[in-house]
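Here it is, the structure in full.
A protein chain is absent from this complex, but the other protein chains hold their places.
Here is chain A:
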């Protein structure tokens, strides 16, 4: 099936008219990849233009069959269009959970591998790629190669974090984590400013999960005030007695769908401020430990389907950078000051400590990563350019899965690995075969 539609990412900015195909079999994919300028698309949760093909977009969501599960090692083999939420649905009741999950369960395995996504446990466990045993990748000739840490190691390294630019991931073997319950023991701490937040995060590195929400409208001595949320998989003995018989059953969350494009006026300075203030007050009141179900803990936003419409038709953009440890506090201070001064608070400002990671293309590296989102308009786009400059000044780099507007020169200056990717692609002809609006914009 082939359609021409407006194709966009989760931020709904930018939108590009293009052709979208939805293959159901490997044979159908083979027929499509012969065409130049194609890119695989998972569930469209990358914010910008990563999953918009320059000529054609390969919607992988019908390639969503599970293939096998080995319950001694927790290895799941599945097609790339399977969603992380499907994996949880199928295996959490049997005591398994993904080792690494991003802040939404509506991502495909292919998307999670191609962006090498990180979770709240990066400082302990690393990124999604660390739990990928092997992948099958189809090249433009339709040839399928199995790649892992033991065979076709180059292809494996380029594809994890490679944003679909090395071919189409057809299927993957991933490792799941054994868990005793579907609950998380959460511990929330409050930090009055950035220095305290970093201190608290550094002191709690032993926690499996750790993430901080920053009130990004706070200024002056309150700059960077945060709520730090730590978490551990609850064991059976952590559960109240009446839950121990059904450790994997949690209350069903009611799903709501954001019904329409909000008028732009809905999301102004006042509402953002109100939201941040309320969140702060609520967070402060609920500090201490509590038992939280997996869905509410990992995926608070998933409860409101299509929440991206909150930003109206113009869409929104994310800014996410990572700064090396020794530059983190200075760089974060500069970014938060600039943001607060612009009065462009973001609904969600998330701070996270990354552990050591050294990979060919993946985003994470030891340091602090900050994610902010803004309505897409001229004023915020100008602000983002200033945040780019601050990031560069502090030796940081940018997350392609969130990007919709970075300049090629900025990206290449921040991250020399991107030039390696470009050279490799030019040499092998991959640059013409697999390309996205993003790879064209960023000269990848």
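For the reader, a short list of remarks on this structure follows.
Assume a residue touches a chain if its C-beta (ideal position, glycine included) is under 8 Å from a C-beta of that chain, and two chains touch if they have at least 3 such contacts; residues count from 1.
We take it that contacts and distances are computed from a predicted model.
For the chain that does not appear here, its UniProt entry gives the protein name "SDR family oxidoreductase", which is one of "Cytochrome c oxidase subunit 3", "SDR family oxidoreductase", "Ferredoxin" or "Fe-S cluster assembly protein SufD".
Residue A:67 is the one among A:31, A:67, A:206 or A:314 that touches the chain not shown.
Residue A:89 is the one among A:6, A:89, A:202 or A:385 that touches the chain not shown. By the touch definition given at the top, chain A reaches the unshown chain through residues 1, 65-69, 86, 89-90, 94.
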